[in-house]
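One protein chain omitted, others in place.
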Amino acid sequence: MTRPLRVAMIGYGFMGAAHSVGWRQAPRMFDLPREIEMAVVVGRNPDAVASAAAKWGWAESATDWREIVGRDDIDIVDIVTPGESHAEIAIAALDAGKHVLCEKPLANTVAEAEAMAEAAARARVRGIRSMVGFTYRRVPAVTLLRDMIAEGAVGTVQQVRAAYRQDWLVDPETPLAWRLQKEQAGSGALGDIGAHIIDMTQFVTGLGVERVSGTIDTIVKERPLPADGSMGLSNGAGAAEKGAVTVDDVAIFTGRLANGALASFEATRFATGRKNALTIEVSGDRGALAFDLEDLNSLRFYDRTAPEGRQGFTQILVTESQHPYVSAWWPAGHLLGYEHGFSHQVVDLVNAIADGSDPHSSFDEGLCVQRVLDAVERSSAAESAWTRVGAPIPAL
Amino acid sequence: MTRPLRVAMIGYGFMGAAHSVGWRQAPRMFDLPREIEMAVVVGRNPDAVASAAAKWGWAESATDWREIVGRDDIDIVDIVTPGESHAEIAIAALDAGKHVLCEKPLANTVAEAEAMAEAAARARVRGIRSMVGFTYRRVPAVTLLRDMIAEGAVGTVQQVRAAYRQDWLVDPETPLAWRLQKEQAGSGALGDIGAHIIDMTQFVTGLGVERVSGTIDTIVKERPLPADGSMGLSNGAGAAEKGAVTVDDVAIFTGRLANGALASFEATRFATGRKNALTIEVSGDRGALAFDLEDLNSLRFYDRTAPEGRQGFTQILVTESQHPYVSAWWPAGHLLGYEHGFSHQVVDLVNAIADGSDPHSSFDEGLCVQRVLDAVERSSAAESAWTRVGAPIPAL
Amino acid sequence: MTRPLRVAMIGYGFMGAAHSVGWRQAPRMFDLPREIEMAVVVGRNPDAVASAAAKWGWAESATDWREIVGRDDIDIVDIVTPGESHAEIAIAALDAGKHVLCEKPLANTVAEAEAMAEAAARARVRGIRSMVGFTYRRVPAVTLLRDMIAEGAVGTVQQVRAAYRQDWLVDPETPLAWRLQKEQAGSGALGDIGAHIIDMTQFVTGLGVERVSGTIDTIVKERPLPADGSMGLSNGAGAAEKGAVTVDDVAIFTGRLANGALASFEATRFATGRKNALTIEVSGDRGALAFDLEDLNSLRFYDRTAPEGRQGFTQILVTESQHPYVSAWWPAGHLLGYEHGFSHQVVDLVNAIADGSDPHSSFDEGLCVQRVLDAVERSSAAESAWTRVGAPIPAL
Partner (left out) sequence: MTRPLRVAMIGYGFMGAAHSVGWRQAPRMFDLPREIEMAVVVGRNPDAVASAAAKWGWAESATDWREIVGRDDIDIVDIVTPGESHAEIAIAALDAGKHVLCEKPLANTVAEAEAMAEAAARARVRGIRSMVGFTYRRVPAVTLLRDMIAEGAVGTVQQVRAAYRQDWLVDPETPLAWRLQKEQAGSGALGDIGAHIIDMTQFVTGLGVERVSGTIDTIVKERPLPADGSMGLSNGAGAAEKGAVTVDDVAIFTGRLANGALASFEATRFATGRKNALTIEVSGDRGALAFDLEDLNSLRFYDRTAPEGRQGFTQILVTESQHPYVSAWWPAGHLLGYEHGFSHQVVDLVNAIADGSDPHSSFDEGLCVQRVLDAVERSSAAESAWTRVGAPIPAL
């Protein structure tokens, strides 16, 4: 075995916690071809980042990402910062010869994403790997869904329904936060959770979204300013004065897939009672497959080729050793949770680095999602008229 | 008690069977203010209609609806013919002073529906009642859903999702039938099942759909001609030659409700494994309500005003004596089925006739649905751009 | 076609309403070999029974069952009285040459049930048919469950779980009613709802219960006497004085089936929130089948012979034309309800009368259930020790 792969993680918010679990657990549960060292975590606030390093088990902390990205002893750069800084960090890291794992969405704009995809292409010829963190691809039931479609379980895809429903903006009195202001957040529900369902649709069907017709909207257009001026999300009380919400809080759109099938999408913060309900259902002429992230260990399969009178949706509990990633974990019927996908992401990246192969989801795939997001915004601005995604879709 | 109300039913297909159950069962399970007599069923084929009369328990059969509509001893005309003949029959019946129950959709065109609504208005001043057969309004769980919204259970409606999913066209080898040809059927999935979800959305929220952006599509554009030339739906085998499908088989659209909320709609014949899955979910700032016709005895309610940490979707089994229509049937936990709504429709119509009140759903409401259907078709033809429904929405 | 079969129904409580629906609907939805006439309903209170006749559509009412049973123009006697009178009426009717449909449980004691089975045997040789009203056998999903086991879908039966859970005695303040006093009711939860799950287990597996170990208990041993002295079930308020509950309100027992498999049973009025939850799950070496009466249109099937990694419980929506009884009703996905089983019971009885065959469930099968109930009581009295059912089990 060669020397360990040394990882630097840039950023340390909620996603930093989840990625840390991935780096910590993957080598302990899977047989990896390379050892992992959680070398350094980087953030602007020196005390806070030191405390994160101590808590999550990173050997060092640092405040200057450029210096870290330039260090010879770092092999992998894991980017978990907000979207606006992805391009700069990822391009610098790739150009410095580091493998890069970058949280989704790949960037805040198509132009940034294009530059990143080009950097990834340049790096690829030098043996450098890149991956976008569409972690839900690696929920075992989702990987199985993709595999079963590839095996022909649904036949020709004729319709797709995908939704990502949350409810944390349902209350009109929830105060304004930075996430609800365009200059900082870039996008609202569309870019944050809509990106996931676009990617998942393309991933599981292997079909690109070529045209879209959609509407993005801001259901609650004004919200109380935070009483304490903090603009964080969790502050309970709002002041009497109100400010404008400048990002979308719901996006509803329809896409035309490469084979002509229609896919419907909904990304919303207003689905009262739905906490993290990413759902997808793929209908084909031989069967259907359905998944719900709030029941993530199950995959539902309808087989039209089963005998008449015996057909129905079969709830496959995706916890058996035959299922993707599962044999490294627990016996059948022992459930996996949200964070397991982060370990699987590490497994696939480390295997790809060792193999010299390109892991999905590539920066090209991340760019492709970005172009769909952009087309949805353009369609919405054009009275929801059908709009071309506007660039050749890479073979998926 | 005055003399019985004598009913004539025009048409005797699948809907004739269901309406017959309603007329037969309602007086036996509910305490009605007037007795009912199933007087006559009308159809073109004398042998077939006589056989239907005998089977379903109508005293007579006849072949000329005009004669029957003109008879003095008929009080109620129940129209279960295909949509193209609704206007002519309903207007004649109303003008002849008969109460009219007309299957949905009210008509095949807005113009016909307008004429029918005018006839209903003329008749109303003479004490004549009219009702469109949006039977699903009278599934107890749907009525309860409406009542709970009216009581404030969800607060301000912020988003609605409605879908009607079937799968009987999934197989591209299913032969062409008259229902798939525009000249006979008028419309495809949109008019047939899309009408239900538009009506249900307006009914339960009390909010009209004012603008729409949508796409209607024909997923399978050519199908084998029937081997036996019959153009009926159930013929198994297709010939080698193919013909064009000239109606839509899927409709996906978004509506703007009168209060600004967005409602998403899907009507499809391509939801593999979904047989008759009408679903609706209404999200508001105080709660949410969800219904699924394939689980029609349940209503799911999320109460945001419940204590934190104790919230969740409550599955109300709508089989208790407190629930709408249920006390006439069975004890708690004893399920109702599809056809019970047809009895409830009879109950409400007969009570309205006795009371001298107007029952929902009125012809105005049916017209309103027709206008939304028309706007969806216009939007689809205009690249799915947002389109006004185009006439004042009646107060619901 | 020969002359109609003329039916007399003895009794007119809740079961009278349900049986009336069966007699009314079966000939209207199914193609029966004989016509049906709802001739006469019999009850002790002349006004009440006349009113029931008028409401439910019986041509006559009467107060003396003996006279009716003796009438030449009656072909079928349908007994829906309390269990204590079943034996006397059924034996008289059979001996008078009438076909008999008798509500379950067949009788209140084994001795009565034996006399009834003998009367049925005597009548059979004269071409007279008899049937016990275990209506749940004729819920399409239950019939399908039985058919699939017979086809080998679960392989060798290795374990059965059956429960019937209700909650109407959960509140200790619910007043004492006649149903809670042994001299009138005979038995509590065991005889009333336990009988259903014993019968269903034997019916679907084809295996008799040969030995039992069980406990019957009275969870709430004293209840307020009814404030109005009525002893009916629905009176709201109780008096300060209390009386003893003298029947069981819960029964938990285990049975040994003829092939050695274990079956567990629970019949209870204390399953808070469960209204009418009859559930059964049959596990075998090739698969499993599960049913829940509160979701009566579904059957769940686990197929161990399906490919590894693709197994799971398939929810078959039992509403397709291939399913038992369904083709007479509605298209796929249109649900049936509680009362449809009563129509199916009529269909099977009338077909058997026309065919000259014996319908299930026979009086022998009803007797067999009675013997199991009796053995459970004896086991409970013997500290729950294993107890023989005590007579040869008839071939099922």
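Chains: A, B and C, in written order; residue numbering restarts at 1 for each.
One rule holds for everything that comes next: a residue touches a chain if its C-beta (ideal position, glycine included) is under 8 Å from a C-beta of that chain, and two chains touch if they have at least 3 such contacts.
The structure displayed is predicted, hence computed values, not measured ones.
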Chains on display which the left-out chain touches in the complete complex: A, B, C
Residue among C:Gly312, C:Gly333 or C:Pro359 touching the omitted chain: C:Gly312
Candidate in contact with the missing chain, chosen from C:Tyr302, C:Tyr325 or C:Tyr338: C:Tyr302
Candidates C:Ser61, C:Thr268, C:Ser298 or C:Gln370 - the one touching the absent chain: C:Thr268
Contact partner of the left-out chain, one of B:Leu317, B:Leu335, B:Val350 or B:Ala385: B:Leu317
Option touching the unshown chain, where A:Ala119, A:Val132, A:Ala261 or A:Leu296 are the choices: A:Leu296
Touching residues on chain A - with respect to the absent chain: 14, 17-18, 20-21, 24-25, 28-29, 55-57, 166, 168, 274-277, 293-296, 317, 319-320, 330-340
Footprint left on chain C by the chain that the document does not show: 154, 156, 158-159, 161, 167, 170-172, 213, 215, 217, 219-220, 250, 252, 254, 260-262, 264, 266, 268, 270-274, 281, 283-285, 287-288, 302, 304, 311-313, 382-386
Interface residues of chain B (partner: the chain not displayed): 144, 301, 308-317, 320, 322-323
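Following the convention adopted for this analysis, only the chains that are shown with their structure count from here on.
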Furthest chain, CA centroid comparison against chain B: A
Centre-of-Cα separation between chain C and chain B, whole angstrom: 36
Distance between chain centroids, defined by C-alpha means - chain A, chain C (Å): 54
Centre-to-centre distance between chain B and chain A (centres being mean Cα positions), rounded to whole Å: 41
For chain C, residues that touch 2 or more chains besides their own: 317, 320
